Each structure stands twice: as structure tokens, then as C-alpha cells.
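Quick one: this structure, given as C-alpha cells, is what I'll be asking you about.
One protein chain is absent from this view; the other protein chains keep their places.
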Amino acid sequence: MSHNTFGHLFRVTTWGESHGPAIGCVVDGCPPLIPLNEADLQPWLDRRKPGGSRFVTQRKESDTARILSGVFDDGDGPVTTGAPIAIHIDNEDARSKDYGEIARAFRPGHADMTYQAKYGVRDHRGGGRSSARETASRVAAGAVARRILGDGIVIRAGVVQLGPHRIAPDAVDFSAVYDNPLFAASAGVVPAWEAWLDGVRKAGSSCGAVVALEVTGIPAGWGAPLYGKLDAELAAAMMSINAVKGVEIGAGFGSAELSGEDNADEMRIGPDGGIVFQSNHAGGVLGGISTGQPLTARIAFKPTSSILTPRQTVTRDGTETDLRTKGRHDPCVALRGVPVVEAMAACVLADALLRHRAQIG
Amino acid sequence: MSHNTFGHLFRVTTWGESHGPAIGCVVDGCPPLIPLNEADLQPWLDRRKPGGSRFVTQRKESDTARILSGVFDDGDGPVTTGAPIAIHIDNEDARSKDYGEIARAFRPGHADMTYQAKYGVRDHRGGGRSSARETASRVAAGAVARRILGDGIVIRAGVVQLGPHRIAPDAVDFSAVYDNPLFAASAGVVPAWEAWLDGVRKAGSSCGAVVALEVTGIPAGWGAPLYGKLDAELAAAMMSINAVKGVEIGAGFGSAELSGEDNADEMRIGPDGGIVFQSNHAGGVLGGISTGQPLTARIAFKPTSSILTPRQTVTRDGTETDLRTKGRHDPCVALRGVPVVEAMAACVLADALLRHRAQIG
Amino acid sequence: MSHNTFGHLFRVTTWGESHGPAIGCVVDGCPPLIPLNEADLQPWLDRRKPGGSRFVTQRKESDTARILSGVFDDGDGPVTTGAPIAIHIDNEDARSKDYGEIARAFRPGHADMTYQAKYGVRDHRGGGRSSARETASRVAAGAVARRILGDGIVIRAGVVQLGPHRIAPDAVDFSAVYDNPLFAASAGVVPAWEAWLDGVRKAGSSCGAVVALEVTGIPAGWGAPLYGKLDAELAAAMMSINAVKGVEIGAGFGSAELSGEDNADEMRIGPDGGIVFQSNHAGGVLGGISTGQPLTARIAFKPTSSILTPRQTVTRDGTETDLRTKGRHDPCVALRGVPVVEAMAACVLADALLRHRAQIG
Partner (left out) sequence: MSHNTFGHLFRVTTWGESHGPAIGCVVDGCPPLIPLNEADLQPWLDRRKPGGSRFVTQRKESDTARILSGVFDDGDGPVTTGAPIAIHIDNEDARSKDYGEIARAFRPGHADMTYQAKYGVRDHRGGGRSSARETASRVAAGAVARRILGDGIVIRAGVVQLGPHRIAPDAVDFSAVYDNPLFAASAGVVPAWEAWLDGVRKAGSSCGAVVALEVTGIPAGWGAPLYGKLDAELAAAMMSINAVKGVEIGAGFGSAELSGEDNADEMRIGPDGGIVFQSNHAGGVLGGISTGQPLTARIAFKPTSSILTPRQTVTRDGTETDLRTKGRHDPCVALRGVPVVEAMAACVLADALLRHRAQIG
């Protein structure tokens, strides 16, 4: 990962600002002959799309992805050609309003102050480059990555903690995630969570959340020691998502409290002669390489920084002010982060697949 | 990061196995004219060196680093020349014993099974490439990185949780770390922790821990959106350290429970006209770019996988067995992980400095 | 360089096929606060644009570049923000004709056979990804690179050999290049060259050429030993241009015939105390690092592979056939290669500037 590109062999370069004419990405390194068209991308984009419920931003975007290159239909339907795949998404609801106050003042918790400090200029319109709108490009790229991985690898994520409210580990049910507007990994918590989040929303406040990720079907052997560890790549990918402040693999921070005996994932031989682990504290990775067990991770999102309560801040000219952030915002940015977490996992794994194949054949 | 190299402009490539003739690294991209000799490396290596107390492995290694290239003394003492710096550390206590059982059986929690699955071969002697011995090279590279960063940037880490025992956040005192054999960030906890860890050790068991990191003196503006975020780079670097299972920045997982109001790090203008933050939930990073506040992170280490209690496992030939791991081991691998955490932070920051300078001048 | 990206810190990723909806590129790593708008790109694109004379393809393309991201006007005109700059060029004259024969048969000298062999599929429409149309993206990126380099660095190229006809070294005049339709680096040769090339053109044949490059104003010290040598980077960049088969720096192949005495570029101290070289066989590079003298190179282009004379070839189904390539083609692809050579040089140098600044400050 560097600058605006991530991945080594499956490489994604994203571009675009929140209120510019468009955003998009270039997906490079894709193997050829994979059936791919725009309809393969859209369902994933629709999951992340704004405006789907009262719990997400009311910005109106169709998030329609167009593929401008890298696929070709020679009579049997469009397939990848091995050439770079350019994906383009128009910004349709970038409002031409007066950004006056935000243009001058730094919104606490946002990247306003740091972009200004680094670059001496920032596109303040809707957060510019640092807007979560950029994650639409990630989701589009993730859809391509899923096609490389195939149906045998199943990537699922969901909200398992909303503010202080948690889903018990044994109650996590990823199949519920896209059937409720909270992306919650349990149908049972939804009514209570909706009521609570309505309170947060109406108060003009916001909350954080934890998203759990589980990937099944990864064969043993993917990843690469020591500085290309699968879990290190995954951690970097997750930490690159807006508002993420923590990543843990398997037992994660909980493993610090375990004894060596309890943490050991013991092994037996299964009926088919393969290795069967008796537990998965490792989260599917040992020494940076996949074990064949499910890859599990948890990702912490901070609360949305845009809130209606005035906060103390300063302007780029060095004067103190108070700022309340009006406009259209997600009360909990983690919700729409769920498809983004899945997409980044897909990209990391597609890259791992190609790298593994390169060295091992 | 890829394969065995990390860093973009300040690049470190490590090599070597636990029981081979030597380990080492090549540090490339270092600016010229920085005074550097072997005496600059040794104090940091001594902190990580085995055999220093009963709480770490009893393997006897002097960990003497030799610099084989990249420095030149033109009369005023050795300085870096801009050429790659090769650092070489002999393995002095690699025992020629019979590894029979470990050669065949996979130690639970170790990378034995995954290396075998990926490569079809593994250097089982002392863990081979996946041994924590490799981290000596990281510490040597980190010492070079510190010279680039200069004295204004202070990197400190320490154990803040040992198994279930925690140091309260307001009791953390990094100045205590290298004065106690537990690398604990508080002198007060040491007697109780020593007694508890003695129990773990004598039982042939092991425990996990959490290491806190704090870096002061980083100016605002380092780091690079979106896929070279300072916190993403740091997370990957930490997750690449043996036994690390979780990384959080600033308030980390705790931020998921905060409201937007509480999480906002408000800003005022200080007496010198600069920005003064009223809190640091962000951990010194917003949008992937440093704020000028201290960079803070916490890193979770799992318990040492080598324990004396027999665990169920399998052999590479597919038979079931029970395995107890004899030999010389750290009861808590996180302890000597403290200087490694510092070193990796130094490398990430030296790289960030060079990258920032490239784009911004 | 890898896949479809070139550059280390100043990074250009291109995408698009000859007859797809558009082509474009993403320019990443650009320093902020550089004034830039579409009018800065267009003059360079116009130089490469097809249809300008009877000596280039008659395809009608306005080659209008749109900037979709990475610049922002905060009141004083648009400047770069440090974010990726997406540049988009529509394909306006991609004809919907029957490609029947070319779809099946491999045009000799083109990449048809190799793309098919590698990918098992190829976008045959107008050459697809391997079309020289892609070089418009390079020219757009080069225009951005020139803004980074500033006016002190002057990059000029021109045709110095057309088929067997050469311009004597001491007659090379780069100021003539864009005043004649042959991009010839001498006004004097134009009438004779035009007559000769008309004959080639009317015969449905094609010819090769040699382009000379000269860059003045590069300070001493750019470049990086050993695998990032300035001349090695330049050679790779040039060899990546369609139809280029040879690159030489300074005296190049001629240096093989020189004695050590004759090849030595002797040095004296100039009136201002700086080093003055007495000759420039080195072409401005020693040990991969710029000397401060002009960077000089020569680039050989093979003849356009598309010719009207039937040539023996085979189809992707393995049958023999004869093929004549109808359609719109440049009789000498090197002519419009001149602005491409300049653009690639600009990109290499902008990257070298940033890399130099990173390590040296």
C-alpha cells in the first residue's frame, strides 16, 4: 500500500473527492477470462449506497458503476482481459452550497486539520478526499476481487457492537446482516438497537461500533512471512478505512489474558485425513499464513465526527471558534462500513491468492 | 511491505533462521552523512537480548551487531553514505541437538503447520524463519531509524497488561520500563507481577500481555492518505511481529463506546499560536496523518505457544500425537517484544519522514 | 514499473483500450499547491493528437483531457491538492466496423499473437490495450510532471533519423521539431523527408526512425544507484513505448568504439566555481546519477507494423493466412512518438526529483 494504491499483484488505485464530478478506481493485475460486467458490481455497491434508511446519510446517490476498460465481449459475454479495469462512479448529489464555515474551521475528529497541515490546501467540500464516499470505489474493487476468489470463499461481516450494546459471540449470525438497516449480525437485537440509535440520531449525536469479519474457505498456505503476513495485510487494509481505530485477529486483545494452554488450538486428524483444529483462537492465521480455518477479525470504528453539538475548534487562520456540523451524515459510520470491510478483505485475499500462486505455483 | 522487506523509502530486508549461522538485515534508503557505528546499535539490541533474567529464554546470545557496508569514515568518524547498510548478527547458541519430535509434529500455536502447508518444507530447528530471534534484526534496523528521526522524536513502549493484570492508564510510566525485568510501565506493579509470572513459569505455562506505545515529537503532517495512512502502516508493522494479535490506535476499541461528543478532540490556540488539542482520543492520527499530538497505540500479544503441558497435535505425516515443547522459551514473549515494538515504530516513522519530505519538500 | 503503473513516488497508472469508451490515467504522488488545470495539459496532447497531417493516422480525436480529481480552486485558481489526479480522455472516433479478419488473424509485428498467448483473450478492436492510443495518457501525465519540474528543466525531443535518412549530430535543432509535420529536428531536411515519406505512405508501406532526447537544467545528484539508476529508469520508460526497440544514453553504442582517453569527459572549474565538463559522452549520467550536464539519449522505433502489403500469418485457430492491414495508420509511428518520449522523460525526472528529495532533503 502506498499513496492511493493498495495491493501488490491485485492492485487497486482509487481517486476522487466527495463533491467532485466523480470517483473511481483502476483495478490492475486481474487474471483474464473471468466473466465480469457492471451487474456484478452493483449489488455490492447497493449495500453501501447512502439513503437506504434513516440511519444513514440522506445524500442521494445511485452509485452506478461503469466499467470503462479491461473487459471484452468476444461473443460469449464480457470477460476480463488482464488489462486494467477502470471503474467510474458519478457524484450525483454534490450540493453547490456555501461551505463557508467548514472551509475555514477544522471539524474535530475529521482530517481537516491534518490535510491542511500536510498539504497547505484541502478540498473542504464534503470532506474532499477524506470523505467516506471514497469507499464506494473500494466496494467496486472488492466485487472484482470476489470474482477472482470464486464462490468457495465466503466473506461476511456485520455489526456486533453498537455503542455499548454487544451481541454475544455465540449469538452472531451473519445471515441477518443485510436484512436489517443496522447491518447487525443478529436479528434479535435490531428493535432495541433501532430505538437506541434513533435517540442518538435525534440528539444530533453519533456512536461508534465494532464490526466482526469472518471468511471461510481459504485454503491453508496463503500469506507470506514476515512483512507480508496475511494478518498484517488485513490489519493495514482495515485501518485504512475511515474511522477505524483498532483491529484484532482471532482472540485478539482477549488472547493477552489467556494461558498458553487455553490459547493453543489443538489439532486432530479428521475423517478425510486432513487437519481439524479444536478451536480457533488464532483466527485462521499462524505465522502470517492461513491455517485453513475461518479467518476472523474484529474492527473498531470510532463515532462519526460530524455532530450537531457545537465543539471547540480553530480555524486555519488560527482563531478559536465553536463548530456544529450540519448537513447529511451517518449517525454511525460503521454501519455502511460493513460492506467496506468485506470488500477490503476480498481485495487482500485476491492479492494473497495471486502472490501465493506466484511463489508456490 | 512484501516478502521479507518492509518500508517504502526507508527499507529493511531481514534474513536468517533461528539455528542457522547468522541472521541479519539490509537497511536501504538511509540518508547520508548520519553518524553511525556499531555502538549506536548495541544498546538497543542489549535490551532485547535473551538471557537477561529468569523471565526470558536462557539461550545465550551476545547479539553483537556488525555493520558490513554503508558507512564510511573519511576522517571525522563513520557516517552513512546513502548506500545499503548490511547488519550481521551471528547465532552463537544454536544447539546441535536432536529435534526429532518437533521436526515431525506441529507445535500448536506455532507456524509449523502453516509453513509446511505453504512451502512443503520447513526449517524446524528452533522455529527456523518464524522464530522470534528474527526480531533482533528489526531492533538493529530500528536503531538506524532512530538516528534518522533524531532526538526530538521519543519512542517509548512498555508492558501495561500482563495476563489479566493491568496498569491503570493514569499510572503508566514509561521511564520504568527498562529498569525492571518485566518491561512493565510501572515500578509499582513489578513485585506482584514477578510473583505471578514466576508461578506461570514454574508451571511450564505461559501468558499473553499488552504493550503500550507512545511517540512524542512527531510534527503534524506525516503519513499519507489513503492506503499509506500512518496508522495503517503502524498496524501492519506491529501485526508483523511474532505473536501479535491486535492493534489499536488512540482510544481504539474503546472508541466504539464513545459518543461523538466525547470522542471529539477539541482544539484551542496555544500561547505560541499553535493548535492545542484538549484530548487525544485520536492517538495522534486523523485521516492517516499525524496531528502533532503523541502517537499512541496498544498491541496485544498472545501467550508463548511453547509450553510444557502436552497438547494434542498432529505430525506432518498425518498421525495424531501429544506434544510438550521442551527447551528454552520466554514465558511471556511480549516482554522482549517491547524493544521490538519500539523498533518497528521507529522504522515506520523514518519511512514516513522520507515519504513526507518527498511529496512536500 | 509494474503492470500498468510506472514511477515510484510520482506514479502514473494508465487504463483504456483503443476502441473502448475512453482512456485515461491516475497521477498519484503529485506535490500540492501546484497550479494545474486542463489548459495546462491540452497543448501537449495536441502535439500528439492524430489527424494533424497526412503523415499520421486520420482517426479524428480531439483528445480533450478532463481532470476529475486532485485539483481544487480555493479562490486563487485550481491547484493540486496532493490527492490523485484522474485524467479522462474520451474515445470519439472508435469505429463500429467489422473487425472480422483482424479478430481472427494475428497481425505480424503487433502484439496480437502474444496477448492471445498470454491471456487467452484479446480486445482486437484497433489493437485494444496495445494500441498507441494509450500514449495520450502518458502525454497527459507528462504535462503534470513538467509542472513539478518547473521551467528550469527543458525537455526536448525530435526525429533525427527517418528510415535511412539521418540528421548530422551538429545539425540537430530541437526548436524546429514542432514546426514541421515530421517532428524532424532540422528544418532543412523536411522537404526531402516529406517527399520520401510520401512515397512510403502511398506504397502502403511504413518506416522506422530514431528520436533524440535532450534535457537541460537537471542539477547534479538526481538518480539512485544501483537499481534505480536514472539511465536505467529512463531506458525502461522509453522501452515501454510502443514500437521502441533500442535506447542509448550519451555516446551509447558509439562508446563501444571509443578509447578510454576519448570517452573521458574531462572536468575544469568554471568561472562561477562550478564543475565544467569538456564533453558529454556520458549523456549527463555517471553511476546512475545526473552530472548536471544535459541528459541525452536516442531511441529507436521500428516501422509501423500495419502495412497494406499482405504478409504471411496465422489465425488464433491455427490456420495459415495472408493479411494486409487496412485502416487508419501512421506510416511512421515514431513521429507522434516524439511528444511521448518527452512525456516519459518528464515522468521519470519528476519521480527522480521526489526520490532525491526524500533521501537527501
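Note that the chains take the letters A, B and C in the order they are written out, and that residue 1 is the start of every chain.
The rule is simple: contacts are C-beta pairs under 8 Å (C-beta built on N, C-alpha and C of every residue); 3 or more make two chains touch, one makes a residue touch a chain.
This structure is a prediction, so every number in the text was calculated from the model and none was measured.
K.L.:
Out of C:Pro84, C:Gly109 or C:Pro294, point to the residue that touches the absent chain in the complete complex.
P.N.:
The missing chain is touched by C:Gly109.
K.L.:
With respect to the chain omitted from the figure, which of C:Leu45, C:Ala282 or C:Ala343 is a touching residue?
P.N.:
Here the residue in touch with the unshown chain is C:Ala282.
K.L.:
Which positions on subunit A touch the chain that was left off?
P.N.:
Touching the missing chain: residues 9, 29-32, 82-83, 225, 354-355, 357-361.
K.L.:
Considering the entire assembly, which residues of subunit B contact the chain that has been omitted?
P.N.:
The missing chain touches subunit B at positions 3-5, 11, 13-17, 20-24, 26, 28-29, 32-33, 68-70, 72, 74, 79, 81-86, 103, 118-123, 128-129.
K.L.:
On subunit C, what residues meet the omitted chain?
P.N.:
Listed in rising order, the touching residues are 1-6, 8, 14, 106, 108-111, 113-115, 117-119, 129-130, 134, 161, 163-164, 200, 205-210, 220-229, 231-233, 235-240, 242, 245-253, 255-261, 263-269, 273, 275, 278, 281-283, 285-292, 298, 300-307, 309, 311-314, 318-320, 334, 356, 360.
As a convention for this text, only the chains that are shown with their structure count from here on.
K.L.:
Roughly how far is subunit A from subunit C, going centre to centre by Cα mean, in whole Å?
P.N.:
38
K.L.:
If you average the CA atoms of subunit B and of subunit C, how far apart do the two points sit, in angstrom?
P.N.:
The separation of the two C-alpha centroids amounts to 45 Å.
K.L.:
When the C-alpha atoms of subunit A and subunit B are each averaged to a single point, how far apart are the two points in Å?
P.N.:
Those two chain centres are 27 Å apart.
K.L.:
Any chance you could list the residues of subunit B touching two or more other chains?
P.N.:
If we look for residues of subunit B contacting two or more partner chains, we find 225, 355, 360.
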